[in-house]
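Here the complex is missing a single protein chain, while all its other protein chains stay put.
And then chain A:
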Amino acid sequence: MSYENKMLQLKQKLGKKKEQPKETPSFRKPEKPFYLKDWESAGLTVMENELGVLFKREVTYPLDYQHGSYRLGLLYDAIGKWGNTAFEHPYAMDFDESIVFFDTETTGLKGVGTNIFLLGLLEALEDRFVLTQYVLADPANEAAFLFESKFWQHARTVVTYNGKSFDWPQLETRWTLNQHVLPKLRSQKQIDLLHSSKRIWKNNLERMKLTKVEEEKLGFSRQGDIPGFLAPIIYMDAIKSGNADALMKVLYHNEWDLLSLVTLYIHSTNLLLEHELDESATTYTNIGKWYGDLKHAQQSEQVLTSVTTNFDDDNTGLAHYYLALQQKRDGSYNEAAESFEKALLFIGKREKLKALEQLAIVYEHRFKNYEKALNYTKQGLNLTKSNQFMKKEQTDKLYDKWLKRLTRIEMKLIRR
């Protein structure tokens, strides 16, 4: 029967409300789902608090637990390294912070109708790491589940992968829906490792999926993992059927995510603070640029210079380019011009256009070398004309600007 035919049948059942609204009842503890025993035998523990029931799974790891290339305990070395730096950085942590790695699994991608069904917390303790996974027993028992996360209780540093725009806002949404019964959610310090990974591996890694980063950078590859996009269906099936076998695989998936967050933090810290040059020129150029954007000029120049001195010319175009921008900002115009010129052959057209502009400016206004300025202007004009990456209006506007510069410089040459 077609959807519409079913609708027509249902239409006969559509009733109109008779009585007026009743008063909203105060909180009543929801009933327990029928599958408590089944889920327990799958490997989960039942918990109960004043708001209802939930499930839990707990795993403890020693500090020398090896996950891919790193032992978890190296986290404390990484924190120590941040302690030795003289500058502020958004990814720095110190020993006083209570650190928790955090990842959720949800039934959808957005909106109030998307549930969180798994809260994964990996706590870094002095002598061990403790993983606690809370599982939503069913949507009626949500308040009990959220309450156990303790995010209302302590101040913690929450380390995530895309948590700033996904996991945390989702948690806030769920919290708001249960605000009648829950204590207020605390706002927490957040470190989002997706953001740092994008800064570090732009143009180096094609996709920033955590499993990709693990394989390429962290020396870890998963065996028997379920793809993340199946998680919603598996959970929905578990609460309908009462069978939690497949659900356990989602928990393992989440566990791997969290362990990798620890080693990702360790690895990123090493890249940022120790310039061993184990990775590509692109990676270190990205790091240098990031320092520049954070206004840490000294670190930026240091990293970029180590790239330009240690790698081949065809890998260092961008490093020269960013270095040049830095040098120009410092007022070192000779060095800047030299770096821009070195960069020219090895950078993309977008950057090249900017480099030509900077060169034209510096030769015209600083060095009064109008021949060179003219030469760069002509190159810029040609590149603008043939570019494929700008919209037509943008191109026209830029072309105009170059043309004005050309005329002005030619006038200056004639006047001389």
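Quick note on the criterion: contacts are C-beta pairs under 8 Å (C-beta built on N, C-alpha and C of every residue); 3 or more make two chains touch, one makes a residue touch a chain; residues count from 1.
As a working rule, contacts and distances are computed from a predicted model.
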{"item": "UniProt protein name of the chain not shown, from \"Spore germination protein KC\", \"Heme exporter protein C\", \"Heterodisulfide reductase-related iron-sulfur binding cluster\" or \"ATP-dependent helicase\"", "value": "\"ATP-dependent helicase\""}
{"item": "Absent-chain contact - pick from A:A86, A:V112 or A:I414", "value": "A:V112"}
{"item": "Absent-chain contact - pick from A:P139, A:P183 or A:G348", "value": "A:P139"}
{"item": "Residue in contact with the excluded chain [from A:M47, A:V130 or A:L177]", "value": "A:L177"}
{"item": "Residue among A:I200, A:I239, A:L264 or A:V303 touching the omitted chain", "value": "A:I239"}
{"item": "Chain not shown, touching residues in chain A", "value": "4-8, 10-11, 13-18, 21-22, 30-31, 33, 107-113, 115, 138-140, 172-173, 176-177, 232-233, 236, 239-240, 392"}
